[in-house]
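All protein chains but one are shown in place.
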Amino acid sequence: MSAVAAPAAAPAKPVGAVRESLYFALRNRKLVFGASVTGAMLLFAIFGPLFARHGPLAYGGDLSLAPTRHGGYWFGTTLQGQDVFAQFVTGLRLAFIVGALGGGIASAIAMVVGFTAGYRGGIVDEVLNMLTNVVLVIPTFALLLVIAAYLSVRGILTEAVFIGLTSWPWAARALRAQTFSLVSRDFVDLARLSGRSSWQIIFKEIAPNMSSYLFMMFILLFGGAILIAATLDFIGLGPSNTISLGMMMQLSVQNAALQLHLWWWFLPPGLALMTIVGSLYVMNVGLDEVFNPKLREM
Amino acid sequence: MGRYFLRKLGIYSLTFFVAVTVDWAIPHLMPGNPVLTLMNRLQIQDPRVAQHVYHHYMRAFNLDLPLWKQYWYFWVSLVHGDLGTSILQFPSPVTSIILHAAPYTLGLLIPAILLSWYFGNKVGALAARRKVLDNSALPLSYALTATPYMWLAILLSWTLAVTWHVFPVGFAYDPTAIRGLSWAFVGSLAYHWFLPFMSLFLVTFGGWAIGMRNMIIYELESDYAHYLEALGAPQRLVRKYAFRNALLPQITGLALVLGAVLAGSLVTEIVFSYPGLGYQIYRAITNEDYFVIQGIFLFIIVGVLIANFVVDIVYVIVDPRTRIGMEGGRS
Partner (left out) sequence: MSLHVDDLRVYYRTLAGDVKALDGATFDVADGEIMGLAGESGCGKSTLGKSLIRLDGRMRYAGGHVVLDGKELPIWDDEAMNPFRFHNVSIVPQYAMSALNPTRKIGRMIGELLRARGADPRTVESELARRLDLVGLEQGVLGLYPIELSGGMKQRVVMVISTLLDPSLLIADEITSALDVSTQKAVARMLVEFRDRGFVKSMIVITHDIAVLYQVADTILVMYAGKLAEKASAEEIVSSPKHPYTRLLVSSLPEVGVRYEEKELHGIPGRPPSLLTPPTGCRFRDRCPLATARCAQEPPWVEENGRGVACWEAASSQAARPSLVAGAR
């Protein structure tokens, strides 16, 4: 996606620069803002369910109740009398889980593919490149549709795994390019001469130099996974036996919540998604400025 | 250059092959039996009649043949343009469902992608120039690009359509309108098209604006920009070069973003009950209409591959570096 296209190359840092990075990190407004908002939503996700008075799928409340303190229905109820707040915090938790899992799996695959292709070069690179291109071109969303449609019972884990298995290509490509540029540097040759194995070199020499880049990549994959999961859920391919933010939006639309003006049902889920993903993106921009001295404003 | 295109064709053909195989394989790997689903729907009481119907359908869907034969017939029918029959909308063939729905989706997708690309790039370039614009346009763009497509659709629908009645709530055109090439009908089409289009446009626009702004800033820091400035060239010349160069990665971006906007258009159609492919997929999923799902997936694949190929061609034409690099330039 061109919006938050992979950040420019992060130069190799000497060890003492960690403290310098921290100094700039704490002063960068975008990073602080983004991290705080994401952190706040995360706390909400972790502790929110403890405050919910009712189960997310439990019926029993008044139908289509507007937000009220009475009965603890702070976000009101759905058309069927379910607690919107409970659904909201459950969905929030699921969003973070899917993001972390899906993003994590995608990052792992991207690292394996990208590092190997960049480091080894040659025929290995060609093959991995072809694989990356194929997965990149296939409209993975459509693929996920087909797969998920056939599974009658779906879990959040399966969803995360699918997303992880399909969203790695752009990251792998970026990592490969980065690895190429680092591989030709002297410290890698030195490591090779001293007899380190390829994987040791990759993980002890190359990866630490790209650590900032890897972190930013993970954040993008994390945000992307959340959005993809929400879209899948909205189409009806969400996890069964539970409720997610995307599913809340789907159910509200299905039940004509727009026409009935049950705004408390369909506004919070989308707002939460936009807030989390947006703050992640902003955080990323801030991180880019911290790690890339050229971008720092004077 | 011929080699380049051959290579690309090779990759796309491989992708197509893999995608078709996956498309065919998934239902067979998944638990559940489409025929049984169909049977459930029919609710046949008499077990003997049920048996007959079951065997009939098994044969009709080739499910009684060995796997490799099924695979083979899949390809054969694909070549003949036969994507099976819809279960929900029986006896409509999947192909006709797709052909009726595709124009609506394309009518949303293509203008949305192209116009958001055009305006997004313009605004991004302007933002890179003026700090004031940058401070307002950039956060807005980030907010837009972080917005889930369906939520913006919901927002637009609820505010502009349901509450304020500025635009219609759904469907492709006024049900009472007479179909045909009249102004009234075309007007109705456009009127119903506007909100779904806007929804897609706005979110995608944000992405382009951010990307272009970053690219322009990057280009303005390049050596050729510094050289021109050292020789006293006016900002407009430097910016002109920077803009043209920044545009190149945005072209490749078109192919990359296609998948995301496609997913976006699917959910937008659901919100607005817009009778495109997304709407059809939605109904197919909710009603377990497998063949429609598979068929639409294949259609999407072909479309995406073609679009990618077109972008590849355009890019080679536009960027002298790739063109000459392939013909063996020295450097």
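Should a chain be cited, it is by its letter among A and B, assigned in written order, with residues numbered from 1 in that chain.
Just so we're on the same page, a contact is a pair of C-beta atoms (placed from the backbone, for glycine too) under 8 Å apart; a residue touches a chain by one contact, two chains touch by 3 or more.
Quantities reported herein were computed from a predicted structural model and do not represent experimental measurements.
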| item | value |
| --- | --- |
| Residue in contact with the excluded chain [from B:22, B:248 or B:302] | B:248 |
| Options B:10, B:103, B:139 or B:234, residue touching the unrepresented chain | B:234 |
| Residues from subunit B at the interface with the omitted partner, ascending | 222-224, 226-234, 236-237, 241, 244-245, 248, 319-321, 324-325, 329-331 |
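One rule holds in what follows: only the chains that are shown with their structure count from here on.
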| item | value |
| --- | --- |
| Interchain centroid distance [CA atoms averaged], subunit A/subunit B, Å | 22 |
| For the subunit A and subunit B complex, residues of the former touching the latter | 1-5, 8, 130, 133-134, 136-143, 145-147, 149-152, 170, 223, 227-228, 230-231, 234-237, 246, 249, 252-253, 258-259, 261, 263, 266-267, 269-271, 273-274, 277-278, 280-282, 285, 294 |
| Complex contacts: residues of subunit B adjacent to subunit A | 11-12, 14-15, 18-19, 22-23, 26-27, 29-32, 141-143, 145-152, 154-155, 157-158, 162-163, 169, 206-208, 210-212, 214, 218, 221, 249-250, 253, 256-260, 262-264, 266-267, 270-271, 281-282, 284-286, 288, 290, 293-294, 296-297, 300-301, 304-305, 308 |
